[in-house]
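With one protein chain removed, the remaining protein chains of the complex are shown where they sit.
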């Protein structure tokens, strides 16, 4: 128990240190708007990919509809902060977004989660497209033109903090009774059922959880970029998040962080390559997958608890 | 009749046009050790699947005696049946391979410990208490079956025999009234089988539960079980004590006939 | 009545295009369970190949069609050998990401080399429109419809009657067992990719000719639609892919005909989800239960 607390303290320290470092860099002028943009994009991608990793990597359900739930969060913020342009309005809109996304996830998940593998992927992709098409044709969402002039209510600090909080919450969930039940579904659905695990329920729990984090990511996206349009949330957007999850390692939250940072940095650096950027990006993608088929980190997790444990063991020897 | 635990009447299972189980009636009493034998393809595993809800029955009735009286298990999902007190192992080991031995056991305890979602994501004191209780219980169970040393290893890294044992421990962790073991000795050498025999007896004695096992190893079956069901071609061929079964002409014919064709 | 008849023709001709593309998807998926995301882009390559051989080498239509099929078959085999083969024993999701990478590469590579502009496809066959009973159908529509059905039949024959087809079916059921009985896994998979990609090549030239407009991103949307078609029909099944293609074609046409064009794709996806809920493996798909 002591090691747990110690590890938690270390984690908290790391998070605060990260914040202080970025803040200092910003103050010293090392981080300008450009770098800040990159960091925020990485942060939002971490939030989105962590949620998707919970669905794909931990519950083993292949969802390709993450952008649909992201859209719900983004539009909730876009619409609500038009009339309540205060931080309070922003958090309110985020909560509304989460709530709507949860309802949508239940509507989508209850029937489709009984499908398996690629069939589930294609069904969730369809569901996300339906959400996008609805947004594209509704008046309140301003149709294809999207919403712009969304008040800038999310700074990089907001994104950073919320990224930390969602990661903590997700990791905590994984390391709990519920998280283990979710993983047992991934490992062997039949055996899990035979052990009394209501697999439908836990699959749905993971799916809804993921959808809620997607809505948070979307909400932050809307408030930081200040422009949203239905085309931001198409199939390719879902795939972009999937790529982060798989590249980092399915089932590794640490991997998700690493992949989001690597891809975010790569994308930014490739901005200097003009039209070649997407060619280099796709080649990088293919090569990483061929040489690291289980992703950059596989299912390895960074754990201060284990690190500490190792240290103690070696100290005793 | 008072100690009747599970009663299955006139079970039928059709797969398309094929009848895998036809009109089989079996019953298991409290703290009994029953064997289920029969040639390959006789429908033994299918019968297990029907009883544990993995495959739905085509017709028939399954009832379980509980504290609240006799309950029907017809149409229940496997998870509900497991929660009602029926647990099992699988012919082709189905552990949660990438998870640790400890987690395998803790997952089976899911329904006996309650953690709120809020508690687990915000780590309330109640969460830590439940988590600690759960871990202690799991470790105790692992201790009983000499698995403490491998508790932190992924299940897939264990040797075959230990995996079989872990699967039994995992099934026990659900606190079952009735434990179905599907060919627990498959692939074991005589020494391991002897260990297993002791283990099964110990479980029956220490946990006061009913055990039903499918087994091909006749030495194991005949030494350990109190009662036997013999299946052939999806139908019940005979029932009785090991001694009775060994003398049963129909069974001898079925088994000898089987051998001559080999 | 005439309008309905005409819409039926519209739907069938649109459906035949999806069917043509869905055939390649279904074959590749059937054998290695990979959603070959790059399939739509191979179709694009076929169209561009046709464009260049007709414009530069001035070949006739048949030569363009056949050479595009050969070219795409080669491309398919090369892609499989380089990008998918090393991942045969990796998690399937890894291969999927690689397929997406290949798709990006083809799209952007082509944009880079030949610009992203839309081009008009040389009209080597003069469009002739036949009118009957107030309805009209063009020779190219008929050509596509007939080709789609013909290719479907040929594929079905290859799979059911030839030795290679038998090998393909064996690999699709159990690659390891197929290898044990002496089937060359690499050859069989390469052959499947060649066949599927050749279908895409043919589709590229035909559709290029029909719509008269090609661009490097032309494979994206039809690619996804064709995959949906293959799933509806039961992925892995050749007649299923065709049926799925026709269902989507007719459905899109019907939705547009009643004036709901904005929800065209939404309706397709709703139908997809409903079909999957009723038939979890599509219309002709076999729902394989896991053995316990």
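Brief remarks follow.
Letters A, B and C mark the chains in the order given here, with residues in each chain numbered from 1 onward.
The criterion applied here is as follows: a residue touches a chain if its C-beta (ideal position, glycine included) is under 8 Å from a C-beta of that chain, and two chains touch if they have at least 3 such contacts.
Just so we're on the same page, contacts and distances are computed from a predicted model.
When the unshown chain is looked up in UniProt, the name that turns up among "NADH-quinone oxidoreductase subunit L", "ABC transporter substrate-binding protein", "Multisubunit sodium/proton antiporter, MrpC subunit (TC 2.A.63.1)" or "MrpA C-terminal/MbhD domain-containing protein" is "ABC transporter substrate-binding protein".
Shown as candidates are C:123, C:162 or C:186; the residue that touches the absent chain is C:123. Mapped onto chain C, the interface with the missing chain covers residues 3, 6-7, 10-11, 13-14, 17, 108, 111, 115-120, 123, 127, 129, 136, 138, 207, 211-213, 215, 217-218, 220-222, 252-254, 256-259, 261-262, 264-265. Contacts to the hidden chain, counted on chain A, fall at residues 1, 5, 8-9, 12, 16, 19, 23, 26-27, 32-34, 36-38, 41, 82, 136-137, 143-146, 148-149, 151-152, 155-158, 160-162, 164-165, 168, 221, 225-229, 231-232, 267-268, 271-272, 274-275, 277-278.
Convention: only the chains that are shown with their structure count from here on.
Common neighbours of chain A and chain B, listed by label, are C.
With chains reduced to the mean position of their C-alpha atoms, the one farthest from chain A is B.
Judged by contacting C-beta pairs, the busier of the interfaces A-C and B-C is A-C.
Here A is the chain whose Cα centre lies closest to the centre of all protein Cα atoms.
Distance between chain A and chain C, defined via averaged C-alpha coordinates, is recorded as 33 Å. Separating the centre of chain B from that of chain C, both taken as means of CA atoms, is a distance of 48 Å. For chain A, residues that reach two or more other chains under the stated contact definition are 190.
The multi-chain contact residues of chain B, meaning those touching 2 or more other chains, are 54, 90.
Against chain B, the residues of chain C that register as touching in their complex are 292.
The part of chain A that touches chain B in the complex is made up of residues 1, 168-169, 172-173, 176-181, 183-184, 187-188, 190-199, 299.
Residues 45, 49, 54-55, 90-91 of chain B touch chain C in their complex.
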